[in-house]
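One chain of protein is taken out of this complex; the other chains stay put.
Our next item is chain A:
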Amino acid sequence: MSALAHVAGDPAVSPAPPAPETKKRGWTAYLLLLPGVLWLGVFFILPLVQLASVSLQSRYPGFPGYYYRDLNFENYVSALTDYAPHFARSFLYAGLATFFAFVVAYPLAYAMAFKAGRWRNLMMICVIAPFFTSFILRTFAWSQILADEGPVATVLNFLHLLPGGNIINTPLAVVAGLTYNFLPFMVLPIYASLERADPRVIEAGGDLYANGFTTFRTITLPMSMPGVLAGTLLTFIPAAGDFVNMELLGPQQGKMVGNVINDQFLAVPGGYPVAAALSFTLMAAILVMVFLYVRRFGTEELV
């Protein structure tokens, strides 16, 4: 799973592989690393440095949209004080979406790995198929499906199951949208680790008089933990920074931090530094949360 490489910390970037055996072999290894290192340098490190630099700039007085170099930590203070609720909301919605994606994805991945038989490939295509259309278009489609006069709301209203009268423009629609959009990122890693599990080990659980649930709890689930860990990270991280679902499906009140960043960048003349500071803070917060999470639930190896 190459997509997992950055989550796990790309081995390509960690410096100095332990004691190369010969000089010649060392050189080849470094040469092979070069494209990857260049790529990371140009498209990851440089933009990050630029973003950090912008996050400390100040507005040029009298000229909206112009900045000068500075050490304005005030940007971070205002990012944290003005937009703390937005951070909390982002993490809450991303957390809920991750939880629901897990609840849906685990049985699906389990079925694909152990029960699907000849349907496995078809199921796999169904999981991947949404990637053939753009993320934005799919979210737009949901905004049509969930619209007040659309099929879902009409049926639910007819059955009097919708107290507020509408689904779209509620936090529920946002969490549902996030869950839907990142579901494949949860299914695929779990499937990959379940599919590799040795069925004989699971059989052995039965031989040792464990019932189905105990076997699952003590054997299958632990074996799939690397996949679950990867899946939750791949879902939570992009979901926490997402703004499209909130923009298209969410309410006017109670935006996520991604929307604030978008707004500061595009709509406020002179908003670049605060937007950059918000982005940096978001990145740092996610990093800390992921670090604690991996410390707590991490296994020795990812996948």
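Throughout what follows, a contact is a pair of C-beta atoms (placed from the backbone, for glycine too) under 8 Å apart; a residue touches a chain by one contact, two chains touch by 3 or more; residues count from 1.
Keep this in mind: contacts and distances are computed from a predicted model.
Novice: Pick, from "Phosphoenolpyruvate-protein phosphotransferase", "Extracellular solute-binding protein", "Oxidoreductase" or "Cytochrome bc1 complex Rieske iron-sulfur subunit", the protein name that UniProt gives for the chain of this complex that is not shown.
Specialist: Per the UniProt record, that chain is "Extracellular solute-binding protein".
Novice: Just to verify: which one of A:31, A:137, A:161 or A:267 makes contact with the chain not shown?
Specialist: A:267
Novice: If the hidden chain were put back, which residues of chain A would touch it?
Specialist: Interface with the chain not displayed, on the chain A side: 9, 14-15, 49-50, 52-54, 56-57, 59-71, 73, 82, 86, 143-144, 147-150, 165-166, 168-169, 251-255, 259-260, 263-271, 300.
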